[in-house]
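Missing here is one protein chain; the remaining ones are kept as they sit in the complex.
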Amino acid sequence: MKLFEYMAKEIFRMHGLPVPDGYVVESAEDIRDVRNPVVVKSQVPIGGRGKAGGIKFAESTETAREEAKGLLGSEVRGYRVKHILVEEKLDINDEFYISIMMDRSTRMPLLIASADGGVEIESVPENRIFKRTIDPTIGYNPYIGRELTKFTGLTGDTAKQVSFIAGKMYEIFRSEDAELVEINPLVLTEDGRVIAADGKMTINDDSLFRHPEYKGRDEELTPIERKAREKGIAFIQLDGDIGVIANGAGLTMATLDSLSLHGGKAGVFLDLGGTDSPEMVKSAFELMMEADPKVIFINIFGGITKSDTVATGLREALSSMDVKVPIIARIKGVNEERAIEILSSVGITAVSSLAEAAEIAVRRRNEAAGGD
Amino acid sequence: MKLFEYMAKEIFRMHGLPVPDGYVVESAEDIRDVRNPVVVKSQVPIGGRGKAGGIKFAESTETAREEAKGLLGSEVRGYRVKHILVEEKLDINDEFYISIMMDRSTRMPLLIASADGGVEIESVPENRIFKRTIDPTIGYNPYIGRELTKFTGLTGDTAKQVSFIAGKMYEIFRSEDAELVEINPLVLTEDGRVIAADGKMTINDDSLFRHPEYKGRDEELTPIERKAREKGIAFIQLDGDIGVIANGAGLTMATLDSLSLHGGKAGVFLDLGGTDSPEMVKSAFELMMEADPKVIFINIFGGITKSDTVATGLREALSSMDVKVPIIARIKGVNEERAIEILSSVGITAVSSLAEAAEIAVRRRNEAAGGD
Amino acid sequence: MAIIVNENTRLIVQGITGHQGQYHTGAMKEFGTNVVGGVTPGKGGMEVLGVPVFDTMREAVSATGANASIIYVPARFLKDAAFEAIDSGVKTVVIITEHVPVHDAMEILAFSHRKGVRVIGPNCPGIASPGKAKVGIMPNAIFKEGSTGVVSRSGTLTYEIVNSLTEAGIGQSTAVGIGGDPIIGTTFINALRMFQDDPQTERIVMVGEIGGTAEEEAAEFIREYVTKPVYSYIAGRTAPPGKRMGHAGAIIAKGRGTAESKIKALESVGVKVAKVPVEIADLIKKDI
Partner (left out) sequence: MAIIVNENTRLIVQGITGHQGQYHTGAMKEFGTNVVGGVTPGKGGMEVLGVPVFDTMREAVSATGANASIIYVPARFLKDAAFEAIDSGVKTVVIITEHVPVHDAMEILAFSHRKGVRVIGPNCPGIASPGKAKVGIMPNAIFKEGSTGVVSRSGTLTYEIVNSLTEAGIGQSTAVGIGGDPIIGTTFINALRMFQDDPQTERIVMVGEIGGTAEEEAAEFIREYVTKPVYSYIAGRTAPPGKRMGHAGAIIAKGRGTAESKIKALESVGVKVAKVPVEIADLIKKDI
C-alpha cells in the first residue's frame, strides 16, 4: 500500500528522521494562524503534484485557507484531494535525492542517492546516481554512508546528516516492511539543516497482518474495488467491454492476450489469484455483474478443485442472479467434459480450448455490440 | 564481568522474562514484612551457594532479618556477602536447566538445555542435554524452541513458556553483549508458571563501552587490582615470591613456565597486554612494588618500541623509587645491546636470553630467601 | 536426469496435516514422489496416508534421510518453517505459500544462500519431473515425460502451457514454476543454467510476464550460456501497465519491464516468442 506523504512523514518523525514542522487538515478552517510562510500540499498517492498545481504557497492565514479550499475536493492527477498537509516553507540551499527499495535482482535492499534532487530521478544521468546494495544480514553501517556522501560530493556536517538519514531510512525500510522509502527532495536549508521535504513509502501488502497501525489507512477504493479486495480478488478496470474472470495473474494476462489476438478487448478483469474454488468463482461473478460488461468470459484452469465442482458452483450462483449478457466459459482440468455439460445445461457456451473460447467470446461481444 | 544474581534478574525482568517477586537489600533492617515464605539469598559471584549455606528460608519477618544478618558480612565460598536478595519462595514442581553462551568452535551462540535442572549441569548425562547452535544472522526462531521442548520432553503450556524464555534469553544475550546467560534452575511451579529461580550473566568486558549502565557494578577489586585495571594491566596474585612483569599473556605464561623449569615460582604477575611502551612498564613497576616480591623479573620482547627506549624509561622510573629487591631484566628487540648497557648501569641484571634470565632470577630469589 | 527433483528425491511435507498438505501429499504420491515424512508441530506420531508425521524437521530428516521439503504453512508462520527447513539438512525447499512478506522472503533467501540450500518460490506451484517426482501442486494429468524443460513465473499459466505441450505430444524433462513474487529463490537464470546442463533436456520453454526485468536478464544469460533452443511466451502483451515502484523503480527498470522490452530482448538472442500460450507448441513442432 502506498502511503500519503503525511503518513510517511509521521513515520519519519517517529524514527527521528528530520521532517518540516507541519500538520494535516481535512478542512481549510482547521489551518492555524500562519506566522511564517507555509506550503499547502494536496495529499495524493502520486508524484508530479507540483506541476499539476497541487502544491501552493501562502504567507498569511487567509491565503493558506483559500489555497486549501481550492485544493480540497479538486482532482490532482486523477486523484481527489481529501487531505492537505500544511508545512513550514523551507529556505532551500540544495536538493538531494535518496531512496531505499527492494531490488528483485539481488533480492536485497538497494540504496539510491543523487546530489541532483528535486527533479525526476529518471532524468538524472546514470553517472550521477549512487547505487548500493545493502546486505540485510549486516544491515546499514556507517561505511555505506561514507561511500554515499563521497560519491555525491557531500562533506562535513551535511555529509554526517545525510549519512544519518540514510541509516534511518534503512531502519524504517526494515521495521515497516516497506517496499520503497523515498525522499525527493531531501533539502539542505540555508541554515544547514538536512530535512525530508517530501516522503514516499510503499508498505508491502503481504506484511500488513503485522502492522495493524496501517489498517484502514490505505488509498481510497471504489465500492466494487473494496469488495474485491475483501474477497482477495484482483479487480482491474480497463477500457474494453469484455468482462474476464480467470485464476492466476499469468493466466489472466494470457486470457487478455488471447482475446486481443481475435480483436477483443477486456473491460474489467478479475483475477482469483491461483485458486479455482467454486466460492471464489461465485464471488467473482457477483462482482462482475456490478461492472456491467457486454460479454462475460470465464477462464478457469482447474488445479486443486475438479472442473465439474467448479461448474456446479457456478450454476448455483447463476440460478440466483439475473444475468442478461452472454457467458462464455473456458474450463479445463479433471472432469472437464462433465463441467462443460453442466454449464451448457444453463445456457453457457463452454469449451476446453482457450483459443476457441477466446474466439467465441469476441464473436459474441461483436454480436452484442451490434454496429459498434 | 560477572553479574550478581540480582542484577541478572533485573535484566530478565526488563526483557519480560519471568522472575520471582523480590528485592535486594544491603542491611537486614531493609527487609519488609514477610507475609508468605521467602528465600534469603546471599549475593556472591559464584555457584554452589546453597551447599555452602548461603541460601536460607524464612516464614516470618523476624527469621528473615535474622538469617540476613547472619549472611551479611560473612564469607560464602571465598566471597564476602554485601547484598541479600529476598524473594518469594516458589512451590517447585519441576526444575530445568537452560543457558546460552558464546561457543568458540562454531563462533556462534550455543543454546543448552536439560530437563534435569537444579543440579550441576556437568553431572547430567550427555544424552540428556540439548545443545543447539543459533545462527546469529537469523537469530532465535520458534522452531528452535520446538526442538528444545521436544528433546526435553516438555509439552503443552510448559513447552510454550520454556520456548518463550529461550527466545528472551537469546534477546538478552545479544542486546546485553553477554558471554553467558544461564538459568539453573528454571522452575515449573505447582500452579504451572515457569520462572527463573536463579540467574547468571557474564557481560563481555570489551563491550562495556556501549553499556554504561554496568559502570561501577562489577565485582569488588582490591585497591591494587583496581589500579592495575585502570592502567589496562592484568594483575594476578599467585602463591610464589618472584614478581613477574611481561608483555602479552602468552609471553607472561611462558615466563612462568621458564621460571618453573628452574624451580622458581611467581608470586604475582603483571601482564602489560602486548604493549612495550616505557610508560606501561613504569606503571607496572610501581604496581609491582606494592605487591612486595622477593625478586622482580621483567621480561619484555620489544615489538613497536625500541629496547633502549624501554630501558631508558625503566631507568627513569627507578630513579624516583626506592627499590630494595634484586631486579632481573630479560630484554629483547631492536638495540637490545644498548638496553642491556643502560639497565646494567643502574644495577639491573639484564640479559637477552629468556632461559638465562629465568635461571638468574631463580638463583637470586633463592639467595634473597636465604634458607627458606 | 531432469533438474532438481528426480527418483532420488526424498520428500518431507511441512504442514502435512492441513487440508492442502494432505491433498497434495496424496497427489504427489500418485505422481510417484517418494514422500518419506511430514511435519506438523504437536502432531508427531500421527500418520497421513501412510506417511509418518514428526514434530520438527530435524527429527524428520534424521529419521528418514530426506533431502527435500515442501512447505504449505500459512504466510505468518512461513518464515519460521522455511528457516527450520533450511537449517534441517535438506538441499531443496519448495515454498508453495503465497502472500509471504517480502522482507521475510529476503531473509529466507539470505539464509538459504548461506547454507547452500536451493529454494523454489515462495508463491509458486512447485516443480515436476514427469516419470520421476513432483514436489508441488500442479495437476498430475497435464504432464508427459519428455525432453522439453519448462520454467515459468506463473502458476495456472504453467498448467496451461504444460498442458498444451502434452496435448501436442511434447513431453517435459522438468517443469518448474519459480513463482511470481518480486523476491524468489530460484530465478529464470538458475533454471536456464540447469536445463542447459541437463542431458535429458533438449529445448527450453520460458514463460514470463510483464513487470520486473527478470526476462531481460534471462535474455542476457541465454546469449552467454544457453545453446539449446529456447521458446517463450510473455503474458501481458495487451495488459495495462502494472504497478511500478515509483521513480526509484524506474531507475532500475530503465525502460525495461514491458512486454515489448522483454520480447525484443528475447528475440534478439534467438528465442522464439509466441503471441498466445498455445502457439509455443506450434513453434516447437515446426522445429522438430
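Going in written order, the chains are labelled A, B and C, and every chain counts its residues from 1.
The criterion applied here is as follows: a contact is a pair of C-beta atoms (placed from the backbone, for glycine too) under 8 Å apart; a residue touches a chain by one contact, two chains touch by 3 or more.
This one's a predicted model, so the numbers in the text were calculated from it and none came from an experiment.
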| item | value |
| --- | --- |
| Residue, one of B:M321, B:A355 or B:A369, that touches the chain absent here | B:A355 |
| Options B:G192, B:G303 or B:G347, residue touching the unrepresented chain | B:G303 |
| From B:I55, B:I224, B:L238 or B:M289, residue that would touch the chain that is not displayed | B:L238 |
| Absent-chain contact - pick from B:I121, B:I144, B:V194 or B:A311 | B:I121 |
| Where the missing chain touches chain A, by residue | 135, 137-138, 141-143, 146-147, 150 |
| Residue ranges of chain B at the interface with the undisplayed chain | 47, 99, 101-105, 107-110, 112, 120-122, 129, 131, 135-137, 174, 177, 179-180, 182, 184, 200, 202, 204, 206-207, 209-210, 236, 238, 246-251, 253-254, 256-261, 265, 273-274, 276, 301-304, 332-334, 353-355 |
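Note that in this section only the chains that are shown with their structure count from here on.
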| item | value |
| --- | --- |
| Whole-Å gap separating chain B and chain C, where each centre is the average of the chain's CA atoms | 54 |
| Centroid spacing, where centroids are CA-atom means, of chain A and chain B in whole angstrom | 57 |
| Cα-centroid distance, chain A relative to chain C, in whole angstrom | 26 |
| Contacts with 2+ other chains: residues of chain A | 137 |
| Residues of chain C touching at least two other chains | 107, 110, 114 |
